[in-house]
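A single protein chain has been removed from this complex, and every other one stays in its place.
As written, the chain order gives the labels A, B and C, with residue 1 at the start of each chain.
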Amino acid sequence: MRFGPVVAVDRVDYQLRRHEVAGILGSNGAGKTTFFNVLTGYYTPTEGRIFYQGRDITRLSPPQRVALGIARTFQLTSTFDNLSVLDNLVLAFFRSHCRPTTLGLLFKRCAAYRDHEAIIAALHQFDLHPIAARLACHLSLGEKRRMEIAMAVLADPELLLLDEPLAGLAESEIRGVLEVLRRQVGKQTILIVEHKISHVRDFLERLIVMHEGRIIAEGGYEECLNDPQVRKSYWQIDESSDNAG
Amino acid sequence: MSLDPRLVMSSVIFGLSIGGIYFLLAIGLSLCFGLMRIISLDQLLYYSIGAFVTYSVGVATGQFWLGVAAGAAAGGLASLAVERLIFRRIYARDPTFSMITSFGLLFGGIGIIKFVWGVVPRPVEVPTLAQFDVLGTQIPVYRLIIVGIAVVVYALIWAFLHRTIVGKAIRAAIENVEHVEGLGINVGRLFTLTFVIAGALSGLAGGVYAPLILVDPMMGLEMLAFVFMVVIIGGLGSIKGTAISALIIGQVVSLGSLIYAPAAQMAPFVIMLAILLIRPTGLFGVALTRR
Amino acid sequence: MTAAKSLASRALSWWWGIAATLLATSLCAVLLPTPFMNEVMIFAIYVSGCNFLIGRLGFISFGQPAYLAIGAYCTAFYLFYVGTNPLVGLGVGVLGGLLGAIIIGPFFVRLRSDYFAMVNLALAVVLFYVTQKLLVSITGGDNGLWFLTQMQSTPLLDLTAPAQFLWFAIIVATAVTVMFKYLDGTIFGACCLASRLNEDKLQFIGYDNFKIRLVAFIIANTVTALAGAMYAIYFGFVSPEMGSPSRAAEPVIVTLLGGVGTLAGPLIGAFAYTGMKDVISNLIGNWELFIGFLLVFIMLVADQGIWGTLPPAARALLVHLRRAAGRARN
Partner (left out) sequence: MIELRQLRKRFDHADHDAVGPLDLRVPPGELLALVGTSGSGKSTTLHMINRLVEPSAGSVLIDGIDISGQDPVALRRGIGFVFQAIGLFAHMSVADNIAITPRLLRWPRDEVAARVDGLLELVHLDPAIYRARMPHQLSGGQRQRAAFARALAARPRIMLMDEPFGALDPLTRDELSAEFRTIHEKLGLTSIIVTHDMTEAFLLADRIAVMRAGRLVQIGTARALLADPADEFVRQMVRMPRLRAARLARAMGEPG
């Protein structure tokens, strides 16, 4: 995939490999979320193009990109509050597996999918089965995050974009979400934006560091964090005066 | 069909004056939405009240301008009462909620007007029949006075919002009401003030427009669609947008009726659809986040 | 209990609800004056479109009279200028409403809900002017179009006879209710609810928000046009007054009165509203006063509607009864 220059995301050229897990790190306003939004079609880039599996997707709408296998989660959790957890999953599953026309939706009943094995499996995989019948608005943040990831995964994406999946969670909730994430490694290409990057270091294959809209470093975890430019811009550590080790 | 340039000229002036009235009405609607997130259809009630009070005071005293002042004051007072008694309770709710409530108020108000003044349309005498000559066209001075009033109101509102601290606070509250509240600023008072200003301007619009139409209880409803279209084209919450779109709609209505009278009602609607197709939030409407 | 069985019992329980309502309505049809019941039933159909828009899509429309007028005038044009069969007229009205919604929908459903409400009202006003002033040669202006005597009677249920028309109206109203109930259970129904709550997310799991809203809009307003067509046939007459913007709030009021988003809401609301209107207009002529303050009152005090503000005990009883019925069957 290639990304061209946009306003907040400046001249990003990047290629992701298949089934790779990569993390994006950067201080506030580094352009991480904008980058995601451009990828998923929330914004169109001012200039440049995005290629996905060799195909130019720059002008496609979000639903069209989902159809191609790009799924995402949101930094602020985003659920259908008046639907049950189960129905949230049904919606996510149905779209990607049955590929209906809008009129076709009129002739499919939700109830017919509530006990579909893929959905039951997802409920168990993401530890959502005890709360399957609960309305999404009554979930805790950690549960919502897990449900969001479950929804993204149920869309059976090739590329999974996770926007700060751990933000706002307490340590105990983080572990649940991490557990769920770990199970996805190797199944699809995953891109994670995360402040608490150390939490996800175990399964990251690559780290991308962004600063003011540009990628300033990429590579292995340690390699990246020790990059002098990264240390300067992210941790604001100047090598010359840094003698603490 | 060849158009007489003199007809065009007087039509442009006509459009400016009617645009001025649209502006006076729409500005209140727009401000109320921007600050309180309410769609205040009852502004059209204060418009009718303004016109009727202007009529009554004019008949009683023979002083038209005194009537207009009384009309504006009546609009302000009525809106004060409504804000205190009703809107205060529904600010926290969805904008469409306030739309329903204000529609009810508009209707109830029309009922009250019918009760007080009856259903017979009333004429109001034009205060000055003077005309003056522009390039061979006779322009009624009164139309120009209306345009002048609209311009002055625009300037005053702009200065109020940009130059006074209370106006700045209103703009701050348009941005984020909770933050203003948290600073220990009396947001309730800002709301009341804005609402009363809006009501008084609507009353003023009714009073000023009264000599050019027949004053009747349903006059607010007749105006409703046009004011809506002005607000929508300009974008809710934008003063500049409201002014510009009032200007446009005024011209469209007057020039349109010059070309093909019945189509004048349709043209603004078509323009609105066209603009919404390009910009779903209107010309200057900001993508307001819910709160 | 197996999934299939629970599904069946759930389906049965709401079928029972509809059957009970149908029975109650039929009882009313026998006991209450026919004109009143006719108006209530058509009104209920009219409101159910609005109820769907508000309750499922979260879109409040003050422009329902516009769609009502489209249906009514299409039927009237057919019956006045072309044919004599009211059933065909009904079909023409519904088709006209469908076409109208398909043309207007794409412009409107992209809008934010507050803009949507206003634009619809503007549409109603414009259409009112069109029928009243612009197309006078076709619509007859304020005089309207009369075709009551031109309609031929239809087999089975004679639509030109008010008493038989009522049964037809009850059947149509039941069909509309069943359709909306069915929609609630479909993926589409869930999508509507989802789009009301979180349109961004819906996009990002792959549904086209615009298309979903468009389809919902078309469904709702075709139903509204259907009600318009039924009015036209029942009265044998249309005039611009039917689409008057001064009645713009009626469907919204009645939706609120009946309880937003509830299945029985439109019927209950239509009953209550038509009843009140009859009584009040006999007492005082000034109905604006009444409607206006009724609306304000509903908004301030009882925004859950008659159905929603029923004492919780009554509803709990209903649930209990349903459950008992469910147990009895298994």
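Everything below uses one rule, namely that a contact is a pair of C-beta atoms (placed from the backbone, for glycine too) under 8 Å apart; a residue touches a chain by one contact, two chains touch by 3 or more.
Here the structure is a predicted model, which is why all the values come from computation and not from measurement.
Participant: Using the touch definition from the header, name the shown chains in contact with the chain that isn't displayed.
Facilitator: The omitted chain makes contact with A, B across the full complex.
Participant: Touching the absent chain in the whole complex: find that residue among B:V12, B:A69 or B:I185.
Facilitator: Candidates B:V12, B:A69 or B:I185; residue touching the omitted chain: B:I185.
Participant: May I ask you to list the residues on chain B that touch the chain which is not drawn?
Facilitator: 165-166, 168-169, 171-172, 175-176, 178-186, 188
Participant: Which chain A residues would touch the chain omitted from the figure, given the whole complex?
Facilitator: Against the missing chain, chain A presents residues 27-29, 138, 140-142, 168-173, 195, 234-236, 243-245.
Note that in this section only the chains that are shown with their structure count from here on.
Participant: Among the chains, which is located farthest from chain A on the basis of C-alpha centroids?
Facilitator: Computed centres place B farthest from chain A.
Participant: Would you mind checking which chain's mean C-alpha position lies nearest the centre of all protein C-alpha atoms?
Facilitator: C
Participant: Give, as an integer number of Å, the spacing between the C-alpha centres of chain C and chain B.
Facilitator: 33
Participant: Please name which positions on chain A make contact with chain C in the complex.
Facilitator: Per the touch definition, chain A meets chain C at residues 40, 42, 61-63, 66-67, 71-72, 74, 78-83, 87, 90-92, 94-96, 100, 102-103, 105-111, 113-115, 151-152, 155.
Participant: Quick one: which bits of chain C touch chain A in the complex? Just the residue numbers, please.
Facilitator: 3, 7, 10, 183, 185-191, 193-194, 196-198, 200-208, 211-212, 214-215
Participant: Give every residue of chain C touching chain B within the complex, in rising order.
Facilitator: Residue positions touching the partner: 60, 62, 107, 110-115, 117-119, 121-123, 125-126, 129-130, 133-134, 245-246, 248-249, 252-253, 256, 286-296, 298-300, 303.
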